[in-house]
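Contents: one structure, followed by commentary.
One protein chain is absent from this view; the other protein chains keep their places.
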Amino acid sequence: MSTLSERLTPLRVAVIGAGYWGPNLARNFAASPEWELVAICDRDRARAELLARKTGGPAVAESVSELLDSCELDAVAIATPARTHHEIAMAAIAAGKHVLVEKPLAHSTGAGQDMVEAARAAGRILMADHTYCYTPAVLKIRDLIAAGKLGDILYVDSVRINLGLVQPDVDVFWDLAPHDLSILDFILPGGINPPSVLAEGADPLGSGKSCLGYLTIPLPGGALAHIHVNWLSPTKIRRMVIGGSRMTLVWDDLNPQQRLSLFDRGVDLERQEMMLDDAVERKGAAISYRLGDTWSPALSEVEPLGLMVGQYASSIRSGVPSPTDGEAALRVLSVLEATSRSLTVGGPVAPLVVVDAQGVS
Amino acid sequence: MSTLSERLTPLRVAVIGAGYWGPNLARNFAASPEWELVAICDRDRARAELLARKTGGPAVAESVSELLDSCELDAVAIATPARTHHEIAMAAIAAGKHVLVEKPLAHSTGAGQDMVEAARAAGRILMADHTYCYTPAVLKIRDLIAAGKLGDILYVDSVRINLGLVQPDVDVFWDLAPHDLSILDFILPGGINPPSVLAEGADPLGSGKSCLGYLTIPLPGGALAHIHVNWLSPTKIRRMVIGGSRMTLVWDDLNPQQRLSLFDRGVDLERQEMMLDDAVERKGAAISYRLGDTWSPALSEVEPLGLMVGQYASSIRSGVPSPTDGEAALRVLSVLEATSRSLTVGGPVAPLVVVDAQGVS
Amino acid sequence: MSTLSERLTPLRVAVIGAGYWGPNLARNFAASPEWELVAICDRDRARAELLARKTGGPAVAESVSELLDSCELDAVAIATPARTHHEIAMAAIAAGKHVLVEKPLAHSTGAGQDMVEAARAAGRILMADHTYCYTPAVLKIRDLIAAGKLGDILYVDSVRINLGLVQPDVDVFWDLAPHDLSILDFILPGGINPPSVLAEGADPLGSGKSCLGYLTIPLPGGALAHIHVNWLSPTKIRRMVIGGSRMTLVWDDLNPQQRLSLFDRGVDLERQEMMLDDAVERKGAAISYRLGDTWSPALSEVEPLGLMVGQYASSIRSGVPSPTDGEAALRVLSVLEATSRSLTVGGPVAPLVVVDAQGVS
Partner (left out) sequence: MSTLSERLTPLRVAVIGAGYWGPNLARNFAASPEWELVAICDRDRARAELLARKTGGPAVAESVSELLDSCELDAVAIATPARTHHEIAMAAIAAGKHVLVEKPLAHSTGAGQDMVEAARAAGRILMADHTYCYTPAVLKIRDLIAAGKLGDILYVDSVRINLGLVQPDVDVFWDLAPHDLSILDFILPGGINPPSVLAEGADPLGSGKSCLGYLTIPLPGGALAHIHVNWLSPTKIRRMVIGGSRMTLVWDDLNPQQRLSLFDRGVDLERQEMMLDDAVERKGAAISYRLGDTWSPALSEVEPLGLMVGQYASSIRSGVPSPTDGEAALRVLSVLEATSRSLTVGGPVAPLVVVDAQGVS
């Protein structure tokens, strides 16, 4: 049977880039029954060989062209610096390979759009490694929202702060906000697609880039998403609050004993006639509280990267894009780029690319 | 000696407004050796009489004019709705009384400016009841900053959120942010005096006003203050982080066991030559961490309102304005008003009045 | 109708003792529609008069005999030092009054037993003011256990520690453990009735009495209750864990945002054949985890003392003893007395009195 034989034949993949993140990808491809890790590619041959030794001895290549020429591959996984993503991905797509790419998708929205269109034209899967989206907490949040447990989304407030290394090449938004943006895109029905974004940053140390900042993104229905990123905080916080009309969810990623909490508490708004204290009768808004139970769902303990490489295989076999496909990554990239422009102009800025359910427009 | 006799003669005060906050003021005036509470004034005579019975039996008046005509007073304390502050305060100043007024100072910056100028012209004390500024935590923060313990201020991030009543007459900024603004004005050397403010609000329930919002205020030297206020949060947070170049302070007002924490942790920035991973030598920014001890100072346990009425007496006797004088309250009011305009225009807005050390300009 | 007229006629009560706790009782009797507070009794007439003025002006008496002679009463509430409880209660019962008494019931188990028997013989209600039992958290815990939500009780671990005043007349067990014991008696089906108790105390400051200690009480079915009391702890903890075969409950009384948590987590024990690592086949115990959701029920916000005086009235009218009746108080007292003897003998000690569902035996 074809299904069975497909099961029996693992997909052949190469990992390109053996630096910081590549080893994690290689380890997970090597451990997956869906995949056969056939090569590691890195300009630094010694680094590639070291990684190959730890992951069952795949082949080693020093360049992408050498890799594509010498190995029979179904797919590649790109874990190189962002500015090289476009060139490598385009070459791989041209060679008929499926492509998984580290965040951010590319160094510019234009380049990302190029990759999305090339993959679509070639009928290849283009997927982003938005790892957070494959954590048990985020998967549960997505399910809860999709099932209507939260009701309408009223606001999202995310805080991602700690004492961080000031990166040489990116500011705090490009370093940390991709996590929040990819999560938002994953959990919100329809993804993120804001008419404008507004960012404010500060560089009080004079490092030449924002070391802390705030990013605001309007959501449908008058809701607001707000992201606080900060490299200068002595305390580490990873906390996202999603206020809903029915329940409010708090995700505290640093509290392993109660990562998710759902509060059946809120404000109920009812229009009614009321007397104000100046004795003038008029229409007012009366609000009452709802103080219900709190509930913390149990979460499974799975390896997010293992789930992610499984999703990559499954998308390739089925042709169905993953929720973190190239278009999702392009939405994230587009907002990031708008963030930088907002910092420059000092006000709200519209993302360059609008990607909706029908694709890039 | 005059000092002794002044000590022996308490100042005579009336509390105007016997609603929500007036009773707290009356109780503290009645308990203070510096003060003699001689009258309660309220349109609702029964309410005034009830309060008078609980505070040692001062006289009762139904209107400000009745009060000023019938009682020999040194000072008044105004705890009526904000829109009545200007009229009452102007009458009291015209009658030669010192004036303490609830926050906000007035319903508009213009009215507040009027009051400040009238008090100055009449040589009377005008002071705002910014109660938070008289709490042990805030007093300690002010001392620590003044003593240079934090170094340069790099950022301030304040979160003041809870499940709150949607107020009939004010939005969440006017309800909650005066606390943060008055605290900032109190602890920062020179007070708050920003060239512009930027506010974003959301009204996802359709209540007709912002129920949650964010307010950003540039501080001198590239620093940024950010305030998050929210009526729709199921969890209550009262947390202010003040990042400094030497130490960072975290004030968690809901943790009575460790309200203030000072972190001797931070980021040290040093310019140096460094090699980036693409092997191109260039100037970069190298950052190293500093991971020192954490210290939580013990706080005294004093009643803030008791301290505040003592400060009012002391300012009257000495002629030296308190740190929460009319000009401080005007700076807070001016930023609040700019907040509302920023919400309307959707971008940064400059406060109408600039009050610096030399006064209103 | 008698029910209606009873409703319309409040019960007449006097509070005996106007020191630390009496004012709280008097205030709640005065505020209750079920009660008419007719007198305050205290050896210190000025203290009694002061309290009377604050509670609507009841009569004042200087001695219990004066009180019982001069006032028409249905009931008394005794808030005097423990060593005087027996004499006052016996006089009140002899005069046909119902009796509410502060914890501990009496200065000795024998005296307490005397009071229980006298009240029973006279057909009067004898009730203890175990205030904690009327808090929303404890009422909810009792309901949850009674409904079988926790399953069988496996253990109870209670920690009640803080920086406390070393009391002149009692040790840390008599000061703090009555709270834990009365709560345990209230929530456990059948109350506490242990065959023996074991206490260990320490007096490292040389104060002449235990300043910290541990008390262990066997529960039915091999379960164990353990109580940690400590006056020397710099951090304050009020935390009771009730491990059950179905769910485990954690009550953290100092966390107002999540006072009760129910964990659907535990250990499932199943007998099975298993291979141990020394390759000898034998019967072993295999345990597997159950990792389910956590749930935090919303709690009402009622005044415990208001509920308690309501229960007192209701017991008097119906003749049905309250769950904190004289026998409950006697069980607590009996365990406390055994605690002291255990400290003396350095080992387990059986309580002197066993009070079960059929009464004292």
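To keep things simple, chains are lettered A, B and C as they appear, and every chain counts its residues starting from 1.
FYI, a contact is a pair of C-beta atoms (placed from the backbone, for glycine too) under 8 Å apart; a residue touches a chain by one contact, two chains touch by 3 or more.
This is a predicted model, so every value here is computed, not measured.
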| item | value |
| --- | --- |
| Selected from C:26, C:99, C:223 or C:260 as touching the chain missing from the view | C:223 |
| Sole contact to the chain not displayed, among C:36, C:200, C:253 or C:303 | C:200 |
| Absent-chain interface as seen on subunit B, which is shown | 258, 264-265, 291-298 |
| On subunit C, residues whose C-beta touches the chain left out of the figure | 19, 81, 152-155, 157, 163-166, 168-169, 198, 200-208, 211-212, 214, 216, 221-224, 226, 228, 230-235, 241, 243, 245, 248, 250, 263, 265-267, 269, 274, 276-278, 284-285, 287, 289, 291, 346-348 |
| Subunit A residues touching the omitted chain (full complex) | 235-236, 257 |
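By definition in this document, only the chains that are shown with their structure count from here on.
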| item | value |
| --- | --- |
| Identity of the most central chain, Cα criterion | B |
| Distance from subunit C to subunit A - Cα centre to Cα centre, in angstrom | 54 |
| Overlap residues in subunit C, where contacts from two or more other chains coincide | none |
